[in-house]
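Encoded as structure tokens, the structure appears first; notes follow it.
Omission of a single protein chain aside, the complex is shown with its protein chains in their original locations.
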């Protein structure tokens, strides 16, 4: 580590001569040790998944959830220091509710990502604080229907346009990833945590940009990717936690919810099968090679 | 000259010709935070028990809100009143009554958690007075009666005014029909104006001495008091809820009353 001993890594808000903020880079290291988290954005919804490493047999299975609901239509999953993630979610909830109290409607996913990005970035500026030790994936659905204002009592003008544009399309899925530097981008597929490299490789194969993958298939893919990403960390047991947000016509009606138990189990079975299949292929391939050599 | 001074724009610091709030009168509040929900309650003590009873009608004006809104509560028990050892009745403004009951209930529970023993009725009676006086300048608009068993196991009853003045009594009626019931109680429980026949003439006539009454007699007296009050007061009726506290616990008895 080139930074050690230089003194430029001791304080936040101090650049090194070559323009780096080492505290932020150390925060990224904390993220790189966390359980893998992925998000997949499809045309009809968003899936969030996380590999929850079981640190003790004494923990209750299914408890201590890592994916959080921020508002009805938004969920967050993060990799890295869990308490930092909790605080981040708490801030996200405050932002979402403050947006509601001002605009009387749900916060757009892009606006929430923007506000949270600014929040995280502010923790890179001062020597009195340290950056967030998490990279968070933010998934949500902006309603495609014409939404009533919170507390609205009437239905608007009965005649004339009433300010409404017929057939206008709005809303849709949103997936953002926010890093310790405060950097955030919108993604088709996002991965962070220990197994991010493997996960990203798998996500790239899905051709998400073409928006052909359905939400149901995305759930299965997300499960499989978490299982694949876990391959390099096999000595530790893990639980798969997944949530999703569908379109208004879809299974969650625009809300962020846990993936139902049956579907989750089905996805996990498929994921295990896919992995076993791969192993068999590899073994067969290995045998074939041996024969070739002979 | 006077008129010149009066219209001098410089009389206000910023130079408006109108005055800036000095002549704004205090605004009258047209919101009145109380109402009377009618009904009556009555408590009588015996040697080893106390009875606290109330009708279950809730009114506002000439309307009957509901025919079953209890106003006698168990204090210091769980959600179903299990484990309670004190009774409280509140009559007057029902929302204040409920708030008062919940506050006292919390206090009695906290006492038990902190001291490891149930609060005595005497202590609870004093505490209730303090709670009521705490809102001396925005009072709980209620007449409260507290009942239980004292340290010797005797029936104990405390009557209150809305701001916390209280005394221990043998019996007490409160609420809409209190002026109908209390004189009956004076006569039947405290034996006022009852003399021993043939004990003398004029001032020499000997008054009957009040003695603790048996439970059956008390229960019957409570029922009679309410059936009579129902006949003469429009805000009393529908049902009679009677809670009897003895060493064995609290018993709840319900009798229908006339619904007219």
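Quick notes
By written order: A and B. Residues from 1 in each chain.
As a convention for this text, contacts are C-beta pairs under 8 Å (C-beta built on N, C-alpha and C of every residue); 3 or more make two chains touch, one makes a residue touch a chain.
One rule holds in what follows: contacts and distances are computed from a predicted model.
When the listed names "NEDD8-activating enzyme E1 regulatory subunit", "Vacuolar protein sorting-associated protein 9A-like isoform X1", "Proteasome subunit beta" or "Ras-related protein Rab-21" are checked against UniProt, the chain not shown comes out as "Proteasome subunit beta".
From the options B:37, B:89 or B:241, the residue with contact to the unseen chain in the full assembly is B:37. The hidden chain makes contact, of the residues A:29, A:87, A:104 or A:269, with A:104. Where chain B meets the chain that is not shown, the touching residues are 7, 9, 14-21, 23-27, 29-31, 33-35, 37, 58, 60, 63, 65-69, 93-95, 98-99, 138. Interface with the hidden chain, as seen from chain A, comprises residues 65, 68-69, 71-72, 93, 96-97, 100-101, 104, 150-155, 158, 257-258.
Operating definition for what follows: only the chains that are shown with their structure count from here on.
With each centre defined as the average position of its C-alpha atoms, the distance from chain A to chain B rounds to 59 Å.
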